[in-house]
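All protein chains but one are shown at their positions in the complex.
Showing chain A:
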Amino acid sequence: MHIKTEAAERHTLAVIVDNEPGILARIAGLFTARGYNIESLTVSEITEDKAVSRITIVTSASPPVMEQIMAQLDRLVPVHRVTDLTVAGEHVERELALVKVAGIGDKRIEAMRLAEVYRGRVVDATTSSFVFEVTGGRDKIDKFVELMAEVGLVEVARTGIVAISRGREAA
């Protein structure tokens, strides 16, 4: 016998929660306990009184499992609302990466030129290294990191996806 796996689709969820201790563990634990997948998870306070946080989760699941993920998140006591941005309509996704590159000579110049193409900003520099800040969709950052690998990539820090719906209404 072999274990079977199901075809999955990628979804981006916005989860508005009470900013109480353990909320992140509660959400992340729900995903592990029920065998759901997390590709990326970001969290930050979004109100002045720091009482409410917005968690952006990128997950992949088959449509019935996706429906379960929404329902399971929604029944957690501290959850205000859950929105599947992928289903709700058009939305914008962004990720920020800090990319450290070391090198001298041609490689250093090439790294600088590529960063310009990708609208990367230099946020730290020494005579033999740069730290670039790049923002964009996941694919753009993946591609930039891939290119940097050829010109002296040292390490990468990425924020994970944040997302918001297009238009004037809250999702």
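Everything below uses one rule, namely that contacts are C-beta pairs under 8 Å (C-beta built on N, C-alpha and C of every residue); 3 or more make two chains touch, one makes a residue touch a chain; residues count from 1.
Note that in this section contacts and distances are computed from a predicted model.
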| item | value |
| --- | --- |
| Omitted chain (choose from "Sn-glycerol-3-phosphate ABC transporter ATP-binding protein UgpC", "Insulinase family protein", "CbtA family protein" or "Acetolactate synthase") - UniProt protein name | "Acetolactate synthase" |
| Residue among A:Ile46, A:Ala71, A:Val87 or A:Ala170 that touches the chain left out of view | A:Ala71 |
| Selected from A:Pro21, A:Gly35 or A:Gly105 as touching the chain missing from the view | A:Pro21 |
| Positions on chain A contacted by the hidden chain, ascending | 1, 18, 21-22, 25-26, 29-30, 33, 64, 67-68, 71-72, 74-75, 77-80 |
